[in-house]
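Note that one protein chain of the assembly has been removed; the remaining protein chains are unaltered in position.
Entry: chain A
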Amino acid sequence: MLRRTFVGIVSAAAVTAALGGTALAQEALKIGLILPMTGPFASTGRQIEAAVKLYMQQNGDTVAGKKIQLIVKDDTGVADVTKRLAQELIVNDKIAVMAGFGLTPLALAPAPLATQAKVPEVVMAAATSTITEASPFIVRTSFTLPQATVPMAEWASKEGLKKVVTLVSDYGPGIDAEKAFTGAFTSKGGTVENLRVPLANPDFSPFLQKVADAKPDALFVFVPSGVGAQFMKQFVERGLDKAGIKLIGPGDVTDDDILNGMGDVALGAITTQHYSASHDSPENKAFVEAFKKANGGMRPNFMAVGGYDGMHLIYEGLKKTNGAGGQALIDAMKGLSWTSPRGPVSIDPQTRDIVQNIYVRKVERKDGELYNVEFATIPNVKDPVKAAKAN
């Protein structure tokens, strides 16, 4: 009985502290940035953190008369840690917005908290289509995998490719990519054969042998960005490039961050994605230059641009609402549009997902470095999965 009373008192005290705290929080607006800064997905965290800091450096740390305070937390890529950190940031630091989230489970874990505490969750990286459906407070500035994949299928069928083999890493996003491509490509009359490689220990040679035997027009590949280099090497070693098999896929396999290190084996790969560091616009030139300068020559990739735009979205939302709280902030973010380094983008007011151009690119050598050079644009692509649901 005594214990119950005590717990009651403690909870009550904590609630009062939380309410009292908002008065103080008026002075500084806190943004909680939760990213995998260590572990296998550390490069995602590094890119996003660098981009967020760059945005704050360029645009000042005062928005609508309030100081912005950034709190960076490392979730090591483990979902329950993400959730605990988000909870602590909400309860103890009284953050106005949480952002970051490198992988799908990491973005989904704190979703109930976003709803419960009415704190907007800005997803800057994770790319599974369903994420924004997990809470009405989630908004995304990266992309969805089907968003990048379906245009690939359309491009491939327009180019006259008839037979494609897909090769994906056997986990959530890989299967998403496989489904999206297969569905879109077969509906255009193409034939598809599916192969899946284990995520943990990818030796591609037996799979590539199967591909060689199948003699397709193209090989569609999705692997997490770090594995791309190894895949490219084996693809060329097996002589598949010389057999006339085109290499196509969403842009993860030729991630800007590691593309230059892959060497000539990557040349000629055709991918579709929303961002390339070689995108030809004044906004992007300025962004790439500033990013490289601030980070010792590191090239920004699609993760970085997600972080940069996420920060822009938060700033613009805060300007519009003047710090009126989470619900107002998320409402203000819906429908915002701006010119990002990747091109024109907007936030779909219905799905809170990003609407953006998808570019078809080919790996080429430019100024001595390898780049994904864009040669075709599919404008204003919405997430096809949610678009299909709406119809």
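Throughout what follows, a contact is a pair of C-beta atoms (placed from the backbone, for glycine too) under 8 Å apart; a residue touches a chain by one contact, two chains touch by 3 or more; residues count from 1.
To be clear about the criterion, contacts and distances are computed from a predicted model.
Participant: Pick, from "Secreted protein", "Amino acid/amide ABC transporter membrane protein 2 (HAAT family)", "Nodulation protein E" or "SRPBCC domain-containing protein", the protein name that UniProt gives for the chain of this complex that is not shown.
Facilitator: Of the names offered in "Secreted protein", "Amino acid/amide ABC transporter membrane protein 2 (HAAT family)", "Nodulation protein E" or "SRPBCC domain-containing protein", the absent chain's UniProt record gives "Amino acid/amide ABC transporter membrane protein 2 (HAAT family)".
Participant: Out of A:Gln116, A:Thr191 or A:Asn322, point to the residue that touches the absent chain in the complete complex.
Facilitator: Touching the chain that is not displayed is residue A:Gln116.
Participant: Out of A:Ala28, A:Val72 or A:Leu267, point to the residue that touches the absent chain in the complete complex.
Facilitator: The one listed residue touching the chain not shown is A:Val72.
Participant: Would you mind spotting which of A:Gln69, A:Gln87, A:Thr186 or A:Ser281 touches the chain that isn't drawn?
Facilitator: A:Gln87
Participant: Applying the definition given at the start, please give the residues of chain A touching the unseen chain.
Facilitator: 3-4, 6-7, 10-11, 13-15, 17-18, 35, 37-38, 42, 45-46, 49, 72-74, 77-80, 83-84, 87-88, 90-92, 104-105, 108-109, 111-113, 116-117, 128, 130, 134, 170-173
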